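What follows is an incomplete set of chains from the complex, kept in their original frame.
We just call them A, B and C in the order they show up, numbering each chain from 1.
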Amino acid sequence: MSLEPQELDELKSKIGRVPTSTELEIVAAQWSEHCSYKSSKMHLKMLPMTGPLVINEKGYDSGVLDVGGGYVVTAHIESHNHPSAVEPYGGAATGVGGVVRDILSAGTRPIAIFDGLRFGNIEKDKQARWLFKNAVKGIADYGNCLGIPTIGGEVEFDDCYQNYALVDVACVGFGRKDKLIKNHAKKGDVVVLLGGSTGRDGIGGSQFASDSLESEDRSAVQIPDPFIEKLIIEAILEARTQKLIHAMKDLGGGGLSCAVSEIADTLDIGIEMDVNKVHTRENDMHPNEIMVSESQERMLIVTSKVKLKKLQKICEKFRIGCSVIGSVTFDNKVHVKKGNKTFANLSADIIANATLLDLPSKKPSYLKTITHEKKLKPITDYSKMMMKFLSAPNIASKIWVYSQYDHEVGIRTVVKPGGDASVLRLDNGKFLSVKIDGNPKQCYINPREGAIGCFEEACRNVVCTGAKPVGMLDHLQFGSPKDPEIFWTFLESLKGLTDFAKDFGIPCIGGKVSLYNETPAGSIKPTPLIGVLGLIDKKPLVPQKIIDGDCLVIVGDTKDELGGSEYFEYIHKFIGGNCPTVNFKESKKNMNAVLDIISKQIIKSAHDCSKGGLAVAVSELCMTSNIGCNVSLDMVPGEKLSFDRILFSESHSRYLLTVEKKNISKLEKILKKYKVSFKNIGEFGGEKIRFNHNNTSVINLRVDKAHKTWINSLRDLVLHG
Amino acid sequence: MATFDVHVTIENKPGISDPEGETILNDLVLRGLHKSVTKIKTAKMLKFTITEKDKKTAHSKVQKICDDLRIYNPMVSIVTVDVFDA
Amino acid sequence: MKVGVVVFPGSNCDRDMYHVLSDVFHFDTQYFWHDKGLPKNIDAIILPGGFSYGDRLRAGVIAAHSPIISDVQKLAEKGIPVLGVCNGFQILVESGLLPGVLLKNESLNFMCEWTELIVENNKTPFTNKLKLNQKIPIPIANGEGRYYADDDTLKKLKKNNQIVFRYSDVVNGSANRIAGVCNEDGNVVGMMPHPERAVESEINPIDSKPSSLIFESLLVQMGAKN
């Protein structure tokens, strides 16, 4: 944990003297990549951050959307990659804890958690299995204990994460607009540290997250304590209702150092604090350790002396620590004392604002040849291949994961995990639909189009529930930004996301950047993860059971876009080809058409077509309704392709609609009106999933057998390897 | 060959907090007014029954199993292996 | 007609239960914090699910030592209806108000899924509107939900008609597929599944009527009394 030589010089010249060791620690924590975004910040500004529903207030760690009727939804996303890679259980759990406190900071109640998980090859690698199993358990134990439902997410395995893990957690909150915390401070206000005690755990964590794993400081493990977190949630919401909080911030990376300097900088105040007042776990902690400890489950609160009494009473009721550690001053300085002795006295503005970097970028050379396709090995039995495909870890049902998460608590979950997006009911009569999506395989082949694809896929998923996308969260995960080729992929992804967000009018309401994701074998593939929130004014589309005679309609064109597809990578072991691209005009048209159809209540379900292509999407419909289907591949609209490409292309903007026969003409009329390309490609019935091409059957599976394989394979892999 | 009972105790490293022990102490034992208790730490134990030629082999065998199966994470926990005659 | 919802540090289905009692079935509902007493004129007590004290040591054991539990005990002896759901059930067995124990699920995992119950006793304050053998689609969400009792206890439960609900299928390894039991008098009922998550059709994908009858039974019971 240290500043780079030029940063040290800069600090010296800014303060005009040699910094104390405490000052060095504080600044090093705050100027780390994790806390300062120094490599990314100047570029992130390109994302559109405003919109009709967005409430922008200072000091929030989460995005806020006005959802009407006096209510707001808050949302944020975080990752805990480095800690999870060495201690998956605690790392994933404390990741949940951190993002939940971000939601709490705005004064809203956390109502849902989402997790995006990435690991190496769990079929071959037992380390990957261990990481996967324990990360899931960590999220389950933490979220379940808090009573916040984990209602969605995704899991993906790729060799690029060997001996590593990406654990992303998003949280959504809900509350009354008039109860939002309006961060402010008055003269004479006190600064309170609330929650768990401060120990030596997690010291150096934020630098840890900003370095590659090789140079890790392994003392950075944190032990999760969801019970204290739950008490903090209830205590703070009670304090919020009683209007006892002037300003609030959670303690995350960089511990007290970051929380104190950021709150001082945002509110344009100074804070004088005494480390002796911090309730610590060990007696002999040095001020430096107290300032940078990343012990979990702590919140910083600014309140008045009068309100303090009531706040202390609430803390007593919930038996959580509550230390008055300092007071608000007006010299804009962060003044850290131990008793009477000063250990640090620096401008908040200097600490909180690292010099931003404009790093060089260069198009990676591997991209020159990546679109060249190799000759594929012929497949003799596609039915057999399909069975294997349905058990592939990236295709198989994720029920082993989400059944360990309490996804019902809070009694809001209208559409449960297992389909596309999940849907929550809100107290204003509306519904919120959310999904997170990523696709490093496509982002590797084309960082720009891949990132756009993730965004569109998340939109598609919420659209399938009848929701109009109203906000986006992005989480940009890359290798070392000091490598110009990697930094180029970062910029490309960001530009892609920006274009899509602007064109579709979907503001970015929050995000996070995680860099230096390096494994012993090299950088991870570019892994942006996109969360989309959608609103439903009237009624969500809850998928109904498909029965005999129902029709299958596809909306959107299927193109020769198999680059980064599961078919190329899993079946043919080939990384390369044409990355699917999103045609904005088509995409919008399809979205609007599907939303209109859903609002008219003429379909039974809508499902997006993504990983594994049409073949997998149709199979999922069949398996979840336990019914067969006859699909004519020749009818599928789009480019003229060989049948395997029609089956497995991962072209975007495609939806599968299921509809009762009697409604089919109504449906077609609307689709025609929107001028989207679509076709009625099949009929449900029987017990076989059948794909036919030119009147010959190319895939023919028993749905019960397929279902058994698909539903159990992930669990079997985890348990028995 | 002889049969041994091998006890494996897994606990958090010193200095790493143990929230479960703290809750049991604060919310159960101290509330039950047993003030002479000053600390509680939780641990997990696995009792193996194993047949090996001697104590030493039994010890190293069990240690190896715990490492291979990743029964504990050395980052967080320490493990103690004790061998007894069955 | 007053219904009390008991809240422990870390309880997390208290608000859901309150909503259902108060907003869906219009009971006069009130929260009671674990370190307080209960008023004598209370008409029914609900111990909600979720967690308590982080479920440390064993689910329910720490809460079972809360001051409020002795009041629950006293009122239960007087015949006041008491329902423990999930963690509430665990607290009732740990405090001796109900027989048996709840062990870790056979899968060793937390399990959240929709299951089906079969009504085995419709004479309790919470089942009087249900039919014998009626099926109830309902979700479970627990890590320690496997009911266990020794053979003698199981025999006694059967003889006294104390098994209230069974699962239709083998779900978690529970003895005799038991999902809920009552005390000998029948006024204290514990169940692992969550009826409060199943009474509103908006969030129940199958059928919300049978679960509603659990709360309507309480309405009937209290109406009969008044």
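List of remarks:
Simple rule for what comes next: a residue touches a chain if its C-beta (ideal position, glycine included) is under 8 Å from a C-beta of that chain, and two chains touch if they have at least 3 such contacts.
Keep in mind that what you see is a predicted model, and the values were worked out from it rather than measured.
Each kind of chain appears once in the view, while the complete assembly in this file is A x1, B x2, C x1.
Please note the rule applied: only the chains that are shown with their structure count from here on.
Comparing chain pairs A-B and A-C, the larger number of C-beta contacts belongs to A-C.
Residue positions of chain B touching 2 or more other chains, listed in rising order: 19, 23, 27. Residue positions of chain A with contacts to 2 or more other chains are 225, 227, 319.
Listed in rising order, the residues of chain B touching chain C in the complex are 19-20, 23-24, 27-28, 31-32. Across the complex, chain C is touched by residues 140-141, 144-147, 225-227, 230-231, 317-319, 402-414, 416, 425, 542 of chain A.
Listing the residues of chain B that touch chain A in their complex gives 12, 15-19, 23, 26-27, 70, 73, 75-76.
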